[in-house]
Each structure stands twice: as structure tokens, then as C-alpha cells.
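Apart from one protein chain that is not included, each protein chain of the complex appears where it belongs.
Chain lettering (A and B) follows the sequence in which the chains are written, and residue indices restart at 1 in each chain.
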Amino acid sequence: MINAVGREIPQEILDATGKKVYEGAYAYDNYEYTKAAPTVHAVCDPKRSKLVENIHEALVKCGIRDGMTLSFHHHFREGDYVVNMVMEEIHNMGIKDITICASSLGKAHDPIVPYIEDGTIVGIQSSGVRGKIGEAISTGKLRDLAIMRSHGGRVRAIESGEVHIDIAFIGAPTCDEYGNMRAVGGKSDCGVLSYAMVDAEYADKVVAITDCLVPFPNIPASISMVHVDYVCVVDEIGNPAKIATGAAKPTTDVRKLMMAEYCTQFVIHTPYFKEGFSYQTGAGGASIASAISLGKIMEERGIHMGLGLGGITTPLSDLLAKGLIRKIVDTQDFDLGAIESIKNNPNHIEISASEYANPFNKGAYVNKLDFVILASLEVDVNFNCNVVVGSDGVITGAQGGHPDTAAGAKCTIVIAPLLQGRIPAICTNVTTVTTPGETVDVVITDYGIAINPRRQDLIECMKGVNLPFCTIEELRDKAYAMTGEPDPVQFGDRIVGIIEGRDGTIMDVVREIKPYEFK
Amino acid sequence: MMHPNKKRLRRSMMFLNCQKPGLIKDPYIYKPDSIMLDLEDAVAENQKDAARYSLYHALQEIDYRGVERVVRINGLDTPHWKEDIRVCVAGGADTIRIAKTESAQDVHTVEEHVLAAEREFGRPEGSTLLMAALESCKGVLNALEVCQSSERLIGIALSGGDYTKDLQTTITGTGVELQGARQHMIIAARAAGVQCWDTVFTNLDAMDVFEEEVKMIKMMGFDGKSLVNPRQIDIVHKVFTPSQKEIIFAEKVVREIDEKKAQGIGVFTVDGKMIDIAFYDGAKRTIALAKASGVYEGDL
Partner (left out) sequence: MEIKKAAMAGTLESSDAQVTVEPGSGSIDLTIESSVIHQFGRQIRATVLETLDRLEVRDAKVTVVDKGALDCTLKARVECAVYRSNDITENLPWGGVIR
């Protein structure tokens, strides 16, 4: 069946998943459903301790068994030790058929690939995967379909009961013996625990894993003791050097600076750039450069950002400190400057992933965005974006909040250099659709800027603005003129994963790759 | 007849290593006036041949979108320059930058080979322009004869690194060591009616110092500067962009002179300043520069 972004979703996949095809960005507005609920065990007896000796004991007490679904968060990014630590113990216990439902997985988790190969892990549901797990899925080593969900989509899937978490493992920078978890302090400071909040509320069993046990009460808590069954203290939950680095030096790459400047000029010429506007930007070089240059203009004109959203970096925190931003609501911190800011600035506030982006709650922050500045591996002439599957067909990225913010924002801007080596970023058909073109308004490249023809209003207000506007087809043609037209990837028949729309429908499928053959 | 591009705008002339495919594939997006594809210092001795194949295909197949394609060839004291000239002409380079030029004879030698190559590869005779880099005391002292050496010669460029070595000093950051060469070269270039470019500035962490240097060489009369990084381009263009005040004054001068000339009046005032025909070319240049910088909206 062909979905609303023109992708053929085979009937067998619809049957196997019970899902529907993607019908449009807001097709599920006003959708009625009953929320799921976990099966929990009460702690009435004040003498009962939640502390366990080790991961093994936690697993035993949680009743670990074959076929369970376990959840993890990715606030420790490439410095995470928790996933590997838990999965190694599960492997040692001989448990099989586990599904991992993580907010994201990265190269840090390469060591679990053997557990995919030996059947310990049979399912992966994540925002995305990088490194060897991506290769393992793309080469057909995972038994079940991998499911790639946006941050908002993951909360929706958990709250609606589409996925049920048996045990949630929540790495906590600080925790007390009764399970009050905070993201700040300790050795593995990560600023916020936003992605793990839904896990704590909806999992049957919740295990806090910390390397910094602090006196009770550890409050205000990001995640409250009322959700926590066990507390396990380990030596290290992560590598601080990889959890948060110092603020990236602002890029000096002229190409990125040029795209950043185009982006800033575009933003300030829209009607949304006015006192109190809301804004989200990523952590890439061009995104950060555009936040910095936008900050200068805000300062010159005395315009304040009412709300800064998303994954937070030092430049945005600096604007908050200068009083140019009124509030930052935060679901992830990308550097130490952002972590310092959330500790010290009362206007920098931790929110849950549900508040951030869940399409099935009663209104998420993304819905209030004026601008979001995003990156993309590929954008096609229908403005569909691909942020998960590399141009070689291998899963190599994550949806993150990309589809959520694109759907929410009044003005969604994607910045992408036209070429990455020989790979054109603007193409006829993206390898895999992750973010539908109907939610993407502007594409900024080093070769020109294309406005989505659906946004005649934006086209109209850019008349007379001195920026290199062109059509998306012209951008593609410029790219192809240099690289030649790329051949489609030679996929195998087997479907190894699905790209889930934020509303739970199927946006696209990911097929097994096969070795390249010259024909 | 003068080559139509001999006096084109050349504020920013950016060096690129011919041997780096990632660099030469699309430098035009930074909008320099000229790129200088380097076969000389940037290319290792054992890669001189490889750089030529890359150069040939780049010149033939990459659309540089109107950016002037200058090629810096190896010095006349090397075994490479003859083949460098052949590939430049065959590929259709706009201009050849002669390294280490010391005399009019050096230019004549190159010119002879360029002409032979134009004949060999069926390119119009005289189509390949030349520029001369002065990199020694002798070269700098011979600036005037170099400037007057050839109809193909568009101008001279100072190469400060080698020049200061010859002078037995270094690039000090104060500019004092380059004062004489700069002053002498711009005078020679203007006397011969050709262009003149300043040397590179290599410290990319001192953009403010770079900007000061660009302002200074503009005041001295230079047409532009050799650059080593695209980050420098915008600064040069900004410095060389006439102010609105300068543009308005230039417009008045041009209009007044056009009008008064018809009436036979030689000297008059604009905005309280004494003006005569000697101001005409300068005012025209200001307007041309304003147009090139994209800030001119008038009808002159």
C-alpha cells in the first residue's frame, strides 16, 4: 500500500505489525485512546530496602525472563555504560529473545552486537542506531523488525501501550537509596533525564543505576522514588568525557558559516521573528553558528526569544544568561555549558520527552515552535528528509526530534551542504523517508535556498530579500551535474526495519542491504 | 586591442592546492574574484605531475561560474614550468601566475612558451593572460620593467615570504619590512597601467589584524590581495566596497563632469570640493567597484 509520502508499504508488514500506513502529519488530531498502565508492586513496609548488590540481583528481583522488553535512555550519549552492563549480565544469565526499547543507541553500544547474533537480543526499538548495531540490523542479523521512532513517537508508543516495558533501567548521575534520581551532580552529570521519565511511569519494574549514591532525599528529583523498585550502585555508569564535552569551538568552516548566515537572514525576514518567538536548533556546526549570529541580531534589535527548546548547547545557554531568551525548556544537554546553565539558571527548565514532543498528549512544546533548524542526510525534491539510513542503505542515524519538531514548527528549516563527498544531499528520492516533506518548509544549502512550494506565504515574504533562492529541483540538478545521477541502492528483499511516523503509522521500511554487484 | 579581461576586478585572489580534489571542486561558492590553482609551493615535488592532470580536468570540466581561473606555475628555475604552461593553455586557464619573476626577460620567456602552446592547442593567440609574482629584491626593484614587459601582463603580486627572506628579515607582523616593496610596486604598476596585489596573510586566528592590513593596502592603492583561506574573502570585499557617501560623491562627480565638459568648464566644485577632469576616472572606478560589490543601485 502506498502511503502519503509515496512509499510502498508491503501488506505483509502491515499485517505483521498491525500498523497502518502514514496518512499525513496531522491525520491523528483529536485521536481518542485509553492510556496503558503498568503492573506495579507496592512498597508499604518502611523496613524494605530498595538497594541491590549488583545488576544480577536487580535482574533476578525483577523476574527477568526470556522475551522481555527492556528500556534504556541515551542521556549519556556516546559515554553510556548502562546498556552494555545490563545486556552483558543478561547474556551471562542465558536469557534470550530480549527486545531493547531505547530512546537511542549509538556506537558506544557496539559491544552488544554479539548478543544480537546469538539471539539474546531479537528486537530493537530506538530513535536510531549508529555504528555496528546499524550494520547488524541492515545486514539482517536482528530477528525481529527494528522500529525507529522519533522522541515524541516513543513516548506515544509507550503511553498508548503499543510497546510495554517490562523493566526500565535508568542510569542516574545521582540517586538516593529510595530511588530519587537527579541528572545533575555526581560523576556522570548529564543535565536532564527527560527521555527516561516515561519509562519510569510506564514500566512494570524500574531499576535506578547510579555511580553516585547520595543521602536521602535527593530532591528536587527528575524521576521520583514513587516509580522506582530497585537502586543499584555500580562503579561507573558512563564516561564523563563522552557524555558532555566542552562547548564546541564555533565553526570556522566558511561553507557552514555561509549556510548559517543564510539561515539567520531567512529567519529574520519571516513574520515569526518578533518579540517572544520560539526556536530550536541542533548541535551541528551550521546550526550553532546560526544561533550565534541570530543572537547578535536579537541583541541589536532588542528582540527576545520567549522560548528556546530542545537539545541545548552553550550558545543558547549564553543567550539565556544575557537575558535574550526568557525560558529554555530542555530535554538533552550537548555540552558542559548547557549542563552548567540548567544547574544555575532558574529559567532553564528540565521537561519530559512527552512534554517535548509526544503527539498523543494534549499538546507538546513542539507545537508552539516558531522555528526549528535541522540537519538532514538527504532531502528529496518533495522535501522529504532522511536522517536514519545512509545513502549506502545502512542504518546510521537517528530520528531524534526531527519529525516531531518539523511537524510542530511554523517554520522548519533544514540545513545541508549540497554534497558530502560525492553524495548529493538533495536528490530525487531519499533512500528512506523519516520526516515527511509536508512538514519541511525551507532547505538551505551552500548552493542556494529552496522554499517548499506549499509555503507560498514564505515565498511571498522573501520577495526582495537578497538570498540565493531557487527551486529544490534546481538544487538537485546542480548536485547531479557535479556527481552524476546516483543509482538506487541495491537492497535485498527482506525488510529489516520500519521507520515509524510519530503517530505510530508506517512512514517507510528499511530493507536488508546486499553486497554491491556490478551489472 | 586590449584583452577584455585584462582590467577586470581582482580584489580577492584565493590560492588553492591543485592536488586537493575537495578544494578545487567548488571554490566559486565563496565568490572570490579569482582563484589561483597552485602547481607550485602547495604541491609536493613528487606530485607535480599528478597535480597537472587534476588541473587539466578541473579547468575543462568544472564550471567555475565566472570566477577567474589563474594558475600558479612552477618557477623558471625548475624542471616543471614548461609542462605547467602546456597544461594551463590546453586546459584554458584564464591567467598564468609566474612565480619568482625577476625581470622582463622572465615574462618574455613564459610568453614565448604560452604562445607556442596556444598554437599547439588551437587556442586564440593572446588569450592567456599573465601575472608576475615578485619574490626577491631584484624582482621588486625591476617592478617597472616587469609591468611593461608584455601586453598579456595584467599586473604584479608581492610574495612576501620569499621576499623578506631575500631581504634578510621575516614577516614581523608590523608590516615595516614590506613597506618599501609595497610602495615601490604600486607606483610601478600604476606607472605602467597594470594592477597590483598584496601578499598573503597567513594567520587565520588574527582576522582583525588581517582586516587592518587590507584597509592599509587599499589606502595604498592596491587592487586586491592574494588569499589563503575563504574566510578572508568577505573581509577583503567589505573593505573594498565603497561607502554610500563615496558612491554618491562619485556619482555627482561623473554627472558634473559630463555636464560641465559639454559647457567647456574645466574646474568646478562638488559638495564644496574643487573638482577637475582628473577626478573622473577615479569616480568611474568607485562606481564600477560599487556595482561589483552589489551595492550600486543608480543608473550610471
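Quick note on the criterion: a residue touches a chain if its C-beta (ideal position, glycine included) is under 8 Å from a C-beta of that chain, and two chains touch if they have at least 3 such contacts.
Quick caveat, the model's predicted, so the values are computed rather than measured.
Which residue from A:S376, A:S391, A:T405 or A:T445 sits in contact with the chain not drawn here?
Here the residue in touch with the unshown chain is A:S391.
Pick out which of B:A50, B:A191, B:I277 or B:V295 touches the chain that's been left out of the picture.
Of these options, the touching residue for the absent chain is B:A50.
Per the definition of touch given earlier, which of B:I62, B:L167 or B:M207 contacts the omitted chain?
The single option touching the absent chain is B:I62.
Just one of B:G91, B:G155, B:G224 or B:P242 touches the chain that is missing; which is it?
The one listed residue touching the chain not shown is B:G91.
Counting contacts across the full complex, list the positions on chain B that touch the omitted chain.
Against the missing chain, chain B presents residues 20-22, 25, 48-50, 52-54, 56-58, 60-62, 82-83, 86-87, 90-91, 121.
Can you name the residues of chain A that touch the chain not displayed here?
Those residues of chain A that touch the unshown chain are 391-393, 420-423, 482-484, 486-490, 513, 516, 518-519.
Please note the rule applied: only the chains that are shown with their structure count from here on.
Express in whole angstrom the distance between the two chain centres, defined as the mean CA positions of chain A and chain B.
50
Name, in rising order, each residue of chain A that touches chain B in their complex.
252, 254-255, 257-258, 419, 446-447, 466, 482
Along chain B, where are the residues that touch chain A in the complex?
Against chain A, chain B makes touches at 25-26, 29-30, 204, 229-231, 233, 294.
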